[in-house]
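Excluded from the complex is one protein chain; the other protein chains are retained at their positions.
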Amino acid sequence: MTTLSPPFSRALILGGARSGKSARAETLTLAAAAGGTAVYLATSEAGDAEMQTRIAGHRARRGAEWTTREAPLALVEAFATETRPVLVDCLTLWLSNLMAAGRDVAGEGDRLADAVAAHASPLVLVSNEVGMGIVPDNALARAFRDHAGRLHQKIAAVCDRVELVVAGLPLVLKPQGLQ
Amino acid sequence: MTTLSPPFSRALILGGARSGKSARAETLTLAAAAGGTAVYLATSEAGDAEMQTRIAGHRARRGAEWTTREAPLALVEAFATETRPVLVDCLTLWLSNLMAAGRDVAGEGDRLADAVAAHASPLVLVSNEVGMGIVPDNALARAFRDHAGRLHQKIAAVCDRVELVVAGLPLVLKPQGLQ
Partner (left out) sequence: MTTLSPPFSRALILGGARSGKSARAETLTLAAAAGGTAVYLATSEAGDAEMQTRIAGHRARRGAEWTTREAPLALVEAFATETRPVLVDCLTLWLSNLMAAGRDVAGEGDRLADAVAAHASPLVLVSNEVGMGIVPDNALARAFRDHAGRLHQKIAAVCDRVELVVAGLPLVLKPQGLQ
């Protein structure tokens, strides 16, 4: 990723599985940090030993410029008062946590969009594109991909930069006309 | 969607589940209608109560500038003589209806492409991108996504505007070089 992106306030980085979306989001967040520290907001829970090992590995890989926090459900509360650049990884896992907890996902999505729109410091949100395959047999999977699609539209509408990452390379969706 | 699109004659709007493709297509069709009425061609059938409720909801949401018609199978006949701008929503459901009815889907796709190419008034066709996931286990699902991919190529070839909508934002595939 040699292309330097223009300044942004709020960015949504979409991509398929292993598309390089998280690495792209880290690059954008660190560029916004400009040598200072950034906050990594993991929506996964360090509930079991396997996840703790994975999170420890992520911390080691990301290095000292990152402060890592977990926000499996209370995502808005976790970044609202933060003034350093924040990377949220990822919205699809957060959505999955909300559904498992029986929350009002549409309402939570609206609340997140409002908080993103109101946030004054650089914010980068990562999410998985999951809606371009065959309609799943499973009703829960269908509900999940519908919720994910609606959430992406809401968040994209309040971001000034939106990218779809494919094979490690960003396609710029917003602002239009830019690559 | 603040970017105004250039004039077009025939547009294919692709997108994943809940990507905002229908809203984008409505915007383009109404822009072509320029204050007049437009025709909404639904490929779903109002066969059961649930679908009738959904279609009634769609009519209410779309408002008075739209005339709604159903064309689950006879799609070409439904728009061929229409002079007002037409929105077809959506081709994947039409394909599904053709397969369920045991029709020659390749032949019907060719006939649709010919009718689209020959159509003199603005025409916007919506379809789901379904081919970017893992190969489905189910043989019918594999056949469906192969048919959908071939149909999209045929229709894209006779349109002067083709977009892939992601998170409510259009990526312009045709004309190339435009965003």
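Structural remarks
Which chain is which? They are A and B, in the order written, and residues in each are numbered from 1.
The working rule: contacts are C-beta pairs under 8 Å (C-beta built on N, C-alpha and C of every residue); 3 or more make two chains touch, one makes a residue touch a chain.
Please read these numbers as outputs of a predicted model, since none were measured by experiment.
If you put the hidden chain back, the residue from B:Leu41, B:Ala71, B:Val126 or B:Ile155 that touches it is B:Ile155.
Check B:Asp89, B:Glu108 or B:Glu129 against the missing chain and you find that the one touching it is B:Glu129. Within the complete assembly, residues 12, 14, 16, 129-135, 137, 145-146, 148-150, 152-153, 155-157, 162, 164, 171, 173-174, 176-178 of subunit B touch the chain that is not shown. Residues 3, 15-20, 129-134, 136, 138, 141, 144-145, 166-171, 179 of subunit A touch the missing chain (whole complex, contact as defined above).
Note that only the chains that are shown with their structure count from here on.
Centre-to-centre spacing of subunit A and subunit B amounts to 30 Å, using the average Cα coordinate of each chain.
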